[in-house]
Structures are given as structure tokens and as C-alpha cells.
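Of the protein chains in this complex, one is absent; all others appear in place.
Per-chain numbering from 1; labels A and B assigned in written order.
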Amino acid sequence: MNEIIDKNIDFMDTKDFFKICLRTQDLKNPGSIKTYQSLGGYGQIAKILESKIDPQELINEIKISGLRGRGGAGFPTGIKWSFMPRDYDGTKYIVCNSDEGEPGTFKDRDIIRHNPHQLIEGMIIAAYIMNAQVGFNYIHGEIWEDYKFFEKALDDARKAGFLGKNILGSGFDFELHAVHGYGAYICGEETALIESIEGKKGQPRYKPPFPATYGIYGQPTNVNNTETFASIPWIIEHGGQAFMAHGVENSGGTKIFSVSGHVEKPGNYEIQLGMTFKQLLNEAGGVWKGRKLKAVIPGGPSTPVLPAEIIMDATLDYDGLSRLGSSVGAGSMIIMDDSTCMVKALKRLSYFFYEESCGQCTPCREGTGWVYRIINRIYNGKATLEDLQLLTDVSKKISGRTICALGDAAATPVLSFIKYFRNDFEDFIKHKKTVS
Amino acid sequence: MNEKLKKLINKEISKYPSDKKQSAVIAALAIMQNNRGWLSEEDISEVSKYLEMPEIAVLEVATFYNMFDLQPVGKYKISICTNISCMLRNSDEIVEHLKNKLKINFNEVTKDGKFCLKESECMGACGGAPLLTINNQKMYENLDIPKIDSLLKELK
Partner (left out) sequence: MVKVKINGKTIKVEKKSTIIEVADSNDIEIPRFCYHKKLSIAANCRMCLVEVKNFPKPLPACATYVSEGMEIFTKSKQTKACQQDVMEFLLINHPLDCPICDQGGECDLQDTAMSFGSPKSRYTEEKRVVLNKNLGPLVSTDLNRCIQCSRCVRFLQEVGGMQELGLIGRGEHAEISAYVEKSVESEISGNIIDLCPVGALTSKPFRYSARTWEMARKSTISPHDSLGSNIEAHVKDGNVMRILPKENEDINECWISDRDRFSYLGVNHDSRIKKPLVKQGNVLKEIDWEDALQIIESKLHPIRNNFKEDDIAFFGSDQLTLEEGFLLKKISEHFSSNQVNYNPKIHVNYVSNPHLNIKINEIESFDSVILIGSNLRDENPLILQRLRKMTLNNKKIDLIHYEDQDLQLQLDHKLIKPIEKIEKSILEILEIALDHKKAKKNQTTESGLAEKLKTQNVLILIGQDFVSRESILGYGEMLNQLVKKSSTSIGFLPTGANSVGLNQIFNDKNDVDNKSYKASITFNHEPEHDSIDEDLHKEIIKKSSFNILISAYQTKQDKSYDLILPSCSHFENEGSFVNLENKLQTFTQVIPPKHESKPLWKILRVLGNYVECDNFNYESCTAVKKDAVKGLLSNKNNNLELINKQSKNNNKIFKFSINNSDPMVRRSKALQDIEHLRSTR
């Protein structure tokens, strides 16, 4: 065990920034089809269609790459794609999940506006592999201008013959549409997203059946995150091994971390998985206004917060963060300096989950409201120490008992904030404010 | 529903199989809302007829998604994110400033019917925190008080 860790750390120190999904970012006209093509873009789908490469071969390559779903759960993409039924009479769908709405997440937006064609090519390759005829990219409603931009990118791709009927004369058909949400975080959950595409409220479905057997209109459907799809062309071009080499064991390739909050230079940073937290923080200009780091939520609020002492030693990869009791999630890193009031921060996060609960299942609907109200009570100086116990207890009763993972996500910040910052909460209860 | 709106909605419908018109409901409602500024009962009924779905099913959708407004919101709806990344970058100050300047609270419309202030959840653009959108479409990022002042001046 120790050996592995040590080896990893050695290896990691050599990790640097390397761009795959955001590789067009610093070029002129980054989002244009020309720019993408100047990097060899759409060459991979052309090659695949030309030589009719066996989809199984491509799936194997993706399995070798170690690519894991970038939407939060980190499920190996190659395995997921092999769940889609090969022989199926009706329409099969693939869906790109660009509904990022978890606080602190804004990476997919940059892919859409800076490198949309790589995403499109990734989706075409995916469609070829899973033999899907129709695709949707479901884009967060609030980034309207980027949605419009992506529609235009689709038009360009269509005009260039990469989408539609008989792509590049290969006989392969694939149509891809952009659709948008209109303000519902829960639609990021893949089955809620499917309901939303069907024109309904975004209420998650109970699984099983999984989308691969019962997705859009009951047809087999595969949902992946934007970054997942956007990684595909590079993997096909350079091989799974090369992608793997940019990461560490179990965490192949690069990953975008969206760094926000108390840093000098908030923004998206595509790193090679396995890089140290310190290096990333450094790159982001360090803590805001030279203050001291207090806490970091490494992967978005559904991943446990870590106090500075712990995160400082972290390496940023799936195993690295899980060893510390947190997770990569969607790579939404929220930095909090020592001026942060943890009660207020948790109050805001709990309000978010309370507001965004779709409301269909009891523990989430009733529990998130209850949790928020207790924290609000703490914040307003009307709570007792027993309320901290109640808060933990209620959160635990939501967790693991809901239809979708929003219930778990809502419980996570509560449990981890109280675990690491209990003093802040006790202070608040005793003195009606944070003593810092 | 005029021809222009129909054309826009038809384009959305065309993204889906021909017997699945109702898939376009969110887009159709958004189009109607852009037209009026908000969704009236009439808009909802028209969408329901056009997409051949029960009115209540359209209402369910219109009340589920935050960006729909079933009440008038003035000429400019300012939706400002107060979620954690924005909060950490002092969105509170921006909110206070807006409230003071416009003399309204969240979900209120200024007397002249020009502005409405909405608190919004994460917009997926936290790198530019704090931020806001105007009428669901145009986003303004990295806000500070001078920027707000000039923005308000711009919005005629």
C-alpha cells in the first residue's frame, strides 16, 4: 500500500499542465471549426469511417485509456459504452450532459465555447461506436449565449458533412441537436435529463432500468458528460496508453478543474490527473488577497469539504482524493480562505439543495428543507448544541434512501462541514457568530 | 401565437421524432417568454394546444424550471447568482447595492416597471463570479459596484 502511494507521489511531481479538452483555448478563434481542423480535428472520425474500424476495438482503446466519467461519478467510460445493446431495431440515442449546475462547476461551458468541435467529433465517434442515430447536447439554460454558439458550431459541422445522413459518404447517419434546460440543477442527473428532453419535469427515474435499456422514449440511451465526450478524439488519435500516461493509475488522462472562490485567478485549469493540489493552487495565483487557506471543496458540494491541513498534501486524482475522504467529483474546486464563515457557507449550500430538490421522494423533499431550516436557525442564533446532533441525524436519514443521488449530495456538505468545522458551528450557537 | 413564433417553435419541434412534439415544450415556453417577457396563462394554453399536450402538463413544466416567470418581471429581469462561489466573491454586496439602487427586494418589480430582481442558483459560470444575467440571455461577469452602476445606466 505504502509503496504505491510513494510511487504515485514521485510520479506526480512530474505532472504538469497538459491540455486535451481545452487545447484550442489559447488559439485565435478557439471555437471555430477551422481552428479545430487546423489541429487535425475531425480527422479521427474520418479515419474511423474510412477504415470502418471495429467499434469493439475502439471501446478497448477507451478502456485502456482509463477515462472515467467526468460528470461526477467517475464511472469508467469504456465499460459504460459496452452496456449499450449492440443489436437493436429502433433508434438509439446518445446524450451529452452539459447541464452543469452544481455550484462551482463551469468547465463544460469552456469546452462548448472554446472547443465545441472536439465535443462534436467525440459524440460522432461515440455514436459510431454505440451505433446511435440521434444525439442531443443538453446545455444548462443559464449560459444562453454559449448555447447559441454551440448551435452555430453544429451548423458548421453539418455543413462540413460531419453530421446528418451518410456522413463523409460512409453510409453512417448521425444527427446531433442542441437543446437547453431552463433552470433546474436536477436535470444534470441523467434520468432527470432524459425526462426533460422528453418534455417533462426533470424528475429522476428510479433505476433500474438504466438508460442503456430504457432511456429517451424508452429507447437505449447513453449519457456522458461533456468533458468525457470531448476527450474521445484525442484518445483515438494517440491511443489509450498515451492518455493513460497523462494521468496516474486508475485516473487516466487530463481533467479540468474549475477553480473558484477565494483564489487570485479563478478559472478552468486542465491538469494531468495526479498533480498536487499545491501546484494547482499556485497556478491559480494562490489564495485571494494573500489570505490563509481555510478549506477546499475539491469536486463540487456533493464531495466532502477538506480543511487546509488535509488538502494541502493532496494529489488530484480519483484515488488521491478518495484516500483523503473526498472525491474528484466534477472537479469543481471551491477555495475558502480564513475569512469564510462556514455556517454561512453551509447555509447557502443547504439552501441550494433544498431549492433544487425535485421533490418527488420523501427524504429529500422533506429532509433538505428541514436541514436548511436548522442551519438557518443556527445562523440566526436560535439553536442549541443538540441541534447539531439533529442536523447530522437528519442528513444521515436522507442519505442512501432517495431515488437519485441528490439526496446523498445534500447530506455530504452537512456531514463534512460539521465533521471538520464543528467549532465554527458551536461558536455560532454559543456566541451567535463565528469567533475568528 | 404569431407566425414568427411558430417558426421558431417548429424549428425546435424538428429536433424530435414527429410523434414527440411535446419534447419541445421547454424551448417553446422559452420562446413565448422571450416574446412577452413572462408567461401568461394564454401563452401556456397556446403552447399546450400547439404541442397537443394537456395544459396542466405544460404548467407543470413552466413551474418546475426556475427561469420561467409566471408573473410580469418588468423590462429587465436581473437574475443574480448568490450561490457559494459568487457568495465567496461578495455577491452579497452586489445584491445589497442593487436592492438599494432599485429600491426593490428580490422578486419585486421597480415602480416604473423596468427592473425586477431575482436571486438565482448557480449558473455554471463561477469562474466569472460574481455574475448576473439579464432576461435569461445576456450574462455579465466579474461584477463590482462600478460595473453595476454603468450596466444600470446602459439598460434603457
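Before moving on, here are some points about what is shown:
As a working rule, a residue touches a chain if its C-beta (ideal position, glycine included) is under 8 Å from a C-beta of that chain, and two chains touch if they have at least 3 such contacts.
Since the structure is predicted, the reported quantities are computational estimates derived from the model, not experimental observations.
The chain not displayed here makes contact, within the full complex, with A, B. The omitted chain makes contact with just one of the residues A:E198, A:E366 or A:D427: A:E366. For the chain left out of this panel, the touching residue among A:Y36, A:Y354 or A:F425 is A:Y354. From the set A:A157, A:L321 or A:I403, the residue in touch with the chain omitted from the display is A:I403, counting the whole complex. Per the touch definition above, the residue from B:Y16, B:Y50 or B:F64 contacting the chain not shown is B:F64. Counting the whole complex, the residues of chain B in touch with the unshown chain are 41, 54-57, 59-60, 63-64.
Mapped onto chain A, contacts with the missing chain fall at residues 184, 201, 206, 354-363, 365-370, 373-374, 377, 390, 397, 400-403.
Here is the rule we go by: only the chains that are shown with their structure count from here on.
Between the CA-based centres of chain A and chain B the separation comes to 25 Å, rounded to the whole angstrom.
Interface residues of chain A, counted against chain B in their complex, comprise 91, 100-106, 108-109, 136, 140-145, 177, 179-185, 196-202, 217, 258-262, 266-268, 301, 332, 334-336, 340, 344-345, 348-349, 352, 355-356, 358. On the side of chain B, the complex with chain A involves touching residues 15, 17, 20, 22-27, 29-30, 51, 53, 57, 60-61, 64-68, 79, 82-85, 87-89, 120-129, 133, 136-139.
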